[in-house]
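A single protein chain has been omitted; all remaining protein chains appear in their positions.
Up next, chain A:
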Amino acid sequence: MYSRSSLRSGNKALRCLQCGQKRGLAAPASGSFAYQTGDAAGTKFASRDLSGPTTTLALVAKAGTRFQTLPGLTEGLQNFAFRNTEKRSALRVVRETELLGGELSAYHSRENLVIGAKFLRDDLPYFVELLSEVASQTKYQSHVYTEDIVPLIKLSQKKFLASTKAMALSSAHALAFHRGLGTPLYPSSSNAVSKYLNAETIEEYAQNAYSKSNFAIVANGAEHSEVTKWVGEFFKDFSTSGSGLSGEQSKYYGGEERIAHASGNTMVLAFSGSTSHTGSSYKPEIQVLASLLGGQSSIKWSPGFSLLSKAGASFPGATIDTKSVIYSDAGLLSVTIDGSAKDVASAAAEAVKTIKAIAGGSIAKEDIKKAIANAKFAELESGQNINTGIELTGAGLVHGGKAYQLDETAKEIDGVTEEKVKQAAKTLLEHKASISAVGDLYILPYATELGLNV
């Protein structure tokens, strides 16, 4: 039964909703699009006040697979998030979060480890405290490791080995960058568990991963003053004995790798790409080239303008996708072709022909214009997407003390000319490519058969 008072307060809420809708036409629709940054006793944080009842909060640590000192550490640390801490048990964390209606997540990329939470705006203090607790007071108990974490790591390894796409991408990264960025995203052999990982090694890694200079807090949909206040309070006495993680400067190598696999066929043709905007060699033309090659249609009922989706129309058994994968100090332009062996083989040949045609200059002006527009949209859209935005912003703060600002990147993409795109395609072909074929090796072609330089 509802009491009278709760009904009354419900009415008030309803009235408030209506008054919120009565905003003047000239008033801004939401908070600022760019992040405001701050520093609380050495802990960097950024926030932006998107209007809305929920907040997304995350701790972004520079502790992705690239920085791990032993294989599998990042995966292990990720799975230790929200486990028993000095103050409360894992079960309690879960139950409390459920009662508040929140959502917890932990994931990693090659460069970052993200520990995140989504919740109602009012609960900000609780979750800021929780993140601080996870980072500084997690108990790395060996029974938690053997009972809960080892099975999870084994599952992720199985999942990784079952997917030809993940294997091919990982193999292309390994060819391109060897160590560092080339480290597989998930442990690729059982060595990680049997030889290198245990609760102590993970704890040691955590000390470095969660040292003050190595992570940043990013909030979406929270007032900056609130974030400043609570981060200041809960990260005040924050300290770990570690001194941060650092990797070597990435260098591009290139080469070819072929892996037999029974359950699918994937080829990845990867070339040296562009760093992120905060990195040393940012090349917006690579992003445009990726859009131009494309492969996936962005509109309904048509293959779209991108060259590879047009070319791929005659190979319905293969899906083609071109991505410009960007890291802080290196990048890859990768064409992923996935599907039945024969179609993958012919589509790969077609893709190489297309890149050569762009380098040769036989490309319509119209297409480049469309590619620029598409690249700009994709960039802005991915930055606006809260999850990718959080990781980019956090990484920007940790690496360079500067939040990732979309507007500048978009401007750079706008400034790309036709000449630059052709030049970029030419340099791709001049340097060594990283070619990885996973699947039916009898049919999948070698790099030399495709006419690529490895």
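FYI, a contact is a pair of C-beta atoms (placed from the backbone, for glycine too) under 8 Å apart; a residue touches a chain by one contact, two chains touch by 3 or more; residues count from 1.
We adopt the following convention: contacts and distances are computed from a predicted model.
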{"item": "Chain excluded from display, named as in UniProt, from \"S-adenosyl-L-methionine-dependent methyltransferase\", \"2Fe-2S ferredoxin-type domain-containing protein\", \"Cytochrome b-c1 complex subunit 7\" or \"SWR1 complex subunit 6\"", "value": "\"Cytochrome b-c1 complex subunit 7\""}
{"item": "Contact residue for the chain not shown (choose from A:95, A:179 or A:411)", "value": "A:95"}
{"item": "Absent-chain contact - pick from A:122, A:248 or A:449", "value": "A:122"}
{"item": "Sites on chain A contacted by the missing partner chain, in the whole complex", "value": "9, 89, 91-92, 95, 99, 122, 142-143, 147"}
